[in-house]
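For reference, the structure discussed in these notes is given below.
A selection of the complex's chains, in situ.
Letters A, B and C mark the chains as written, and numbering starts fresh at 1 in each.
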Amino acid sequence: MDFISILSIFVLACFVGYYVVWSVTPALHTPLMAVTNAISSVIIVGALVASAAAGSPLAKVLGLGAVVLASVNIFGGFAVTQRMLAMYKKKEKK
Amino acid sequence: MAATPETVRKLSALGAKLVVESGAGKGAGISDDDFQAAGAAIASADAAAGAQIVLGVQGPDPALLGGAAPGAWIVAGLDPFGQRARVDAYAAVGLEALAMEFMPRITRAQSMDILSSQANLSGYKAVLVAANLYGRAFPMMMTAAGTVSAAKAFIMGVGVAGLQAIATARRLGAQVSATDVRSATKEQIQSLGAKPIFVENVAGIEGEGAGGYATEMSSEYQKAQAELVSSHIAKQDIVITTALIPGRAAPRLISDAQIATMRPGSVIYDLAVAQGGNVEGSVADQVVERHGVKIVGYANTPALLPADASALFSRNLFNFLSAFWDKEQGRPVLDEEIGNAIRLTQGGQVVHERLKG
Amino acid sequence: MEHASSPWVGLAYLVAGVLFIMALRGLSSPGTSRAGNRYGMIGMTIAVATTLVTHSIASLPEIAVAIAIGGGIGFIIARRIQMTAMPQLVAAFHSLVGLAAVLVGLAAYANPEAFGILDAQGLIEPQSRVEMGLGIAIGAITFSGSIIAFLKLAGKMSGAAILLPGRHVINLGTLLAILGLVGWFTQDQSAWVIATITALSFVIGFLLIIPIGGADMPVVVSMLNSYSGWAAAAMGFTLHNTAMIITGALVGSSGAILSYIMCKAMNRSFLSVIAGGFGAEAAAGGGAAKEQRPWKRGSAEDAAFLMKEAENVIIIPGYGMAVSQAQHVLREMGDVLKANGVNVKYAIHPVAGRMPGHMNVLLAEANVPYDEVFELEDIQGDFAQADVAFVIGANDVVNPAAKTDKSSPIYGMPVFDVDKAKTIFFVKRSMGGVGYSGVDNDVFYMDQTMMLLADAKKMVEEIVKALQH
């Protein structure tokens, strides 16, 4: 993967991020933050790579630590979002 | 007032010469000087001598018209059914009597339609008079001393007068409902934000009816209507009745028994009193009280707004004369459609269809 | 990394990225929000599974344990936490992402081979060094900044803005030092460089957030959220991982935009908030009343959203509605709510306005039906069932001091029990303005009250607009 492709992907994703959020209802700000928080734990991918690799035990420990932290986030983030969203469920009449 | 300084000016501009009876403008707050300033001459009542067109609110006494040119026009609200003798007298002296209330309800004649313009004012004034006689306030007011609830007003007959009555009562804050026999009025009532009360199971008059007028209803309908009204009227504080059937006596809409169910202090205004009245017990030009309910019956309600009534009436006459004005002859010439509709007498004869039959 | 694996792996990461996009998309409106959350979970599962599958699974047990521990903690916290503690929880979570990014960066430094970023000489590729350095720095800032935000939000640290003398110089200097070290790092991959970068970044995160007042914390949290995204993206560059890049960029930009939107809604300058330490006086909170009692500011969108979801809304108009002639648009708001199945009533106080029947005239003019208008005695009991009490330009007539405070000039007047409603929206122009009797109103400061500060007509117009979205 050359740098330009990566950069292109990065730039386009920024545009998407911009548009996706632009019209969000204020009442959803907090759930939205919780979800983006959970999603940004995709850094766990890096952590997994580090923990899986042989070679440097230091890297492994660091990686495992990161896995724990990221997991807290992933599970916590999605679960908490679900709880918050459940509040908006009550009125299905529309 | 069949002319105001404004229409005098406009008629003069057409090329007419005008003479105004002295003191005619008093009721509407117009002095003789104003008329003179507008270009009219002032004369005493018998000054019709030599006139080719005599304008009036009501038909003038034929005795005063001795001097008018033969074949001269009498243009006024002539009340042909009520004042038949007078019409005959016009015919006898060879005048051409034109009854403005027979103006057909066609689009181009709208601006000459004295019934509309006067009915409009009646509707407004009836509500004002009723509000003034009513011992409470119309609008809802929630105050520190307690709540004054909104008056309930019911308008029966939703022609021009009825619609204006609805509008005025709503303006004053009353809760307004209304009824009529013509189904087209249902939407019109709603278009003024009021509530239509209609006989549901018996057919009324679909659409606008012939020329926009109502006819007499079947007895079945009348019964259904009476029932509906009975249940509704007991809760009303103000009732304005405007129902008319052209050429016939006004339909009886409210009986004495129904009045007895109303709350003492309520007010009924019978705008049809001159045509026999919609309300049992209403008396022309009097406020009578029955079962604690005041029943108002002014025969000529627009006259209670003299200035506007004159302005609009005279404008109707002017619109009429100017629409048919023939420059060359220096006088108006009628076309067939409208001429036949309003001409009562011509060449010494009563010529109108409805008067001959 | 990827170079070694099949195109399916790349595709899987792309799918994960797209799922994350759909997650955020879903979260932008209430109707689709739950589906959005689910997309996010699926995306994350795909990303994790793909990574595990494509890497030697020798360490699987350890990893499984790590995930179980972390996941368990996260799950329990999420279940137990009180709804009111959400903001600080989100801040705390952010700090974890930041720390994770730091750890991953350090791991990559420790074992570059595993990350496939060694060049021919067995050194770390310079481009990767920059990415790594930036990733660690941003991660560290996110971590320490979020910690401060958490402490402030949780009330464990004064919410007031703490302004160090000379902070501008210190902050700027530290930031420049970090950037300089990242540059240096491309030349010299010694451990001290990366260690210093990490340490300085922790410090600057701390310094940047400390001077920001409590009222601006939500914006800060969102901004930190954005940072955590950039950190993930930086790591994604290092790993050439599509999922991380897409997600990082997505989170980064959406977080930034979100903070911007929040600032706008709060009438705060975006720059002065994010510049935090640099912005000077901006720190004086918009959330602290002149009386220094805390109150919450709401937006038209908040009001629209909550009223649309409500069963019962009671509108309490007062003199301010008359002054701004908001009656027509208020009626329209009622119409839209009714069309949404909400039960709308108007509560008219006997002395609302400045003349007897003042509200009645105006509401009648606006064609509010008489049967929706209630006097005090008739509606007092309904407040307990009301989801929303919408106070518009009224003040004295909802002031509980009339019931409790004998010294108050309005003592003895009956007032609406708005405090029994689940949520109170209070429309007035400013916190300073008072009613006819000139006294402060405790309702402003209640937990369930949101102040909608604007001209009544403008505010209701905004709400109607928001309702129709």
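As a working rule, contacts are C-beta pairs under 8 Å (C-beta built on N, C-alpha and C of every residue); 3 or more make two chains touch, one makes a residue touch a chain.
Worth saying up front: this structure is predicted, and the values here are computed from it rather than measured.
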Subunit stoichiometry in the structure file as a whole: A x2, B x2, C x2
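Note that only the chains that are shown with their structure count from here on.
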Approximate Å spacing (C-alpha centroids) for the pair subunit A, subunit B: 79
Residues of subunit A touching at least two other chains: none
Numbers and ranges of subunit C residues touching at least 2 other chains: none
Residues of subunit B touching subunit C in the complex: 139-148, 150, 173, 175, 193
Touching residues (chain side subunit A, partner subunit C) in the complex: 1, 3, 6, 9-18, 20-56, 58-60, 62-85, 87-91, 93-94
Residue ranges of subunit C touching subunit B (in the complex, touch as defined): 348-352, 356-357, 359-361, 364, 367, 370, 373, 375
